[in-house]
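A single protein chain has been omitted from the complex, and every remaining protein chain is retained in its original position.
Our next item is chain A:
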């Protein structure tokens, strides 16, 4: 972005770069909506959660716990706690992104609402290759692309869920790991990065048997990055 004007060209390119991921997002949003409706949430409430919370894993975890349109007292507190833990990894994403994209106070407030794993990954990898560089326009385009697909599919699922095919039958669950693999591979430059990836991946697999997914990503994200930072700074000191 140059000056104060918003770069709509970068916004459009950011929006389009996420389109291949829609194939993975849409069936999950539909599945979430069907589960939420089965728990007694209205179409309006089901969509409200996708618009506000906008976090796939937490919405899934929550949808299964609604009974008659609400959640019993203690379970509701536990659910909000789980949501916090699942989404605390976004602190890392924000910290990592905000060092590379200059954001005003308002841009931060808007960008925060629409941040996701997928947008973070894609913006970090594809953003610097954009003609305008990693800009606020590209970031918001990528974020809102996923937001649009997620919410359109939520509405579709909430209205027509029962007649749509089961996402497991379509096998679309494999699209997310493939997309993240596409983001990871270009970053595997040098032995330290490969080591960090292997240790983090296997660590997450082991921890994932006992802890919820979002917490695993947070713990492993911190642990793996600490390992990489320790090795690379030791090396730099050794050379100095």
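Keep in mind that, in the parts below, a residue touches a chain if its C-beta (ideal position, glycine included) is under 8 Å from a C-beta of that chain, and two chains touch if they have at least 3 such contacts; residues count from 1.
To be clear about the criterion, contacts and distances are computed from a predicted model.
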### Query
UniProt name of the unshown chain, from "Type III-B CRISPR module RAMP protein Cmr6", "Probable oligopeptide ABC transporter, ATP-binding protein", "AzlD domain-containing protein" or "Formate-dependent nitrite reductase membrane component NrfD"?
"AzlD domain-containing protein"
### Message
Can you tell me which of A:10, A:31 or A:55 touches the chain that was removed from the display?
### Response
A:55
#### Entry: Footprint left on chain A by the chain that the document does not show
20, 40-42, 45, 48-49, 52-55, 58, 62, 66, 69-73, 76, 79-80, 83-84, 87-99, 101-103, 108-109, 111-113, 115, 117, 120-121, 124-125, 171, 173-188, 192-193, 196-198, 200-205, 208-209, 213, 216-217, 220-221, 223-230, 232-233, 236
